[in-house]
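One structure below.
Only a single protein chain was left out; the remaining protein chains are all shown in position.
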Amino acid sequence: MTRAIQGFIKVCDEVGNAFLFFTEIIKTLLFRPCRKSLVLEQIWHVTVESFATTAMAGFFVGAIMAVQFTMQMKEFGALGYLGGLATSGTFREVGPLLIAFMLSGKIGAFTSAELGTMRVTEQIDAIRCLGANPMQEIILPRFLGIIISSFFLLFLGLVMSVFGGMFLGYFLAGVNPEEYVRHIPTIITGPSIATGLVKCFTFAVVLATICTQKGFYTVGGAKGVGRAVVSTAVTTMIAIVVMDWLTSFLGEVLLHMVTGS
Amino acid sequence: MIQFKNLVKRFGERTVLRGISLDVRQGEILFILGTSGTGKSVLLKNIVGLLRPDEGEIWIDGQEVSKLTEEQYLPIRKKCGMVFQHPALFDSLTIYENVAFGLRRHYQFSEIEISSKVKKALGLVHLQGVENKRPGQISYGMQKRVSLARTVALEPEILLFDEPTTGLDPITTNAVNQLIQDLSHTLKTTSLVVSHDMQCALSIADRIVVLDQGKVVALGTPKEIKNSAVPLVKDFMAEVQL
Partner (left out) sequence: MAAKSRNRIIRWKETLEQLHFIANGSLSIIVFCVCFAAIVTIIESSFHMKIVIQNDSMVPGFAAMLILRELAVVVTALLLTSRVGAGIAAEVGTMKVTEQIDALKMLGIPPSTYLVIPRLIACTLGTVMLVVVANMACLFSAMAVSNSYLGYPPAIFLTAMRRFVQFQDLILAIVKAAVFGAVIPLISCYFGFRCESGAEGVGRATTNSVVVGSIAVIVLDFILSYAFSYLY
């Protein structure tokens, strides 16, 4: 019982820390914005670093979904709908989730390792001693850079998943790419794409906040850096799953309010 | 005892050792000195096969060892005890288990024998009452001594020290140097010490070799080294006089 309470307190602690850090960043953003060139540099850096990984992950996620849907569709004799169904399934639920998982491993781990190394080798203290604000010089550019580029990367991953599904549909189920694409708009509508994009954006913010926070507060040498990376990856994944639920839930509520039912 | 013949070691483009030839005599304490990055530690790791030379030969007790396989190297490593720059204690084991580790692996000792050997080894480095602690719970100086104990527990014929006093305070440094001298005499081992501390080299070494840019620039007894005309050695001596 005490263990459960301790666990609960720890969770609250983590969430609170993340929010405090987030408000800190927003404050810095409003009152002491950083140079644009730094942000652009980060965007370029992150995008180049993760482009191939994300594209590959997206392609395979799409392919996996197509494999699973093909089996079902064959049973109902509705192979024509494969394109629409697989794409919609990927776009709305599995795709953003799995690709965001990949990115949390790639960008999150990379950033927290970098910041952690700067912390344990006292580079962050050195910046402070030189009269600069580490929040402004180091954290903010990374935060903005990660949000922008991972939003873009997530979207890229989703697009790649369509290609993955198309590729598989052609080779496994013999669905013509043209027919595959033709059925996408019948099932994917505005709201679907909107949910996908909202999810991508939410995940990007969560990822950027957690990895910069964990990296920034690393303690304890080489071991500490390893620990920071592990805890970043795990925390981000949990946060992403929860946010995934939250966005779906809120989206559903909004839909009901709009349609008036 | 140990002979290097024209040893060359490269890391990619960078040549670290450029033809080292050296004789280590039975039972002596030989200090290897040099500035950082001249390949002192690399030389040491070549002896025990953690690194392999690109050219040249290493003879230990009349056996050429540089081409041996990992498997064939085991008896050589049993003969050598290496004390690393970091304490390199196994985090997951207690101090007792750390020291007993090698004994359990290599010999068929009973638990009572192991216990007495561990006690003896810890006694040699003047440590008592820490057997059940973990490496994280004792000071860095103590960790260093435990790592010495772990090495001498196996009763090696050759002791290799990789910068044993780097990063230690002067008092612990003296204690470790004293330990090196005592251990070498009581256990009658041949000791190689990699260091950049000329002061202690002069006081406890039988012979000193100075490396610069992967080559031997001076070799001799402390007396000979004191009077050497080599510029780098003179720089080292100036440091000591201060």
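As written, the chain order gives the labels A and B, with residue 1 at the start of each chain.
Going forward, a contact is a pair of C-beta atoms (placed from the backbone, for glycine too) under 8 Å apart; a residue touches a chain by one contact, two chains touch by 3 or more.
Please read these numbers as outputs of a predicted model, since none were measured by experiment.
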Using the document's definition of touch, tell me which of A:I25, A:L140 or A:V229 contacts the absent chain. A:V229
Sort through B:G56, B:G102, B:G141 or B:G220 and give me the one touching the missing partner chain. B:G102
If the missing chain were put back, which residues of chain B would it touch? 45, 48, 50, 70, 74, 77-78, 80-82, 84-91, 101-102, 104-106, 108-111, 114, 147, 150, 154
Sites on chain A contacted by the missing partner chain, in the whole complex: 7, 53, 56-57, 60-61, 63-65, 67-68, 70-72, 81, 84-85, 88-89, 92-94, 97-98, 101-102, 104-106, 109-110, 113-114, 116-117, 120-121, 172, 187, 189, 192, 221-227, 229-230, 233-234, 237-238, 241-242, 244-245, 248-249, 252
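Methods note: only the chains that are shown with their structure count from here on.
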Measure off the straight-line distance from the CA centroid of chain A to the CA centroid of chain B, and report it in whole Å. 50
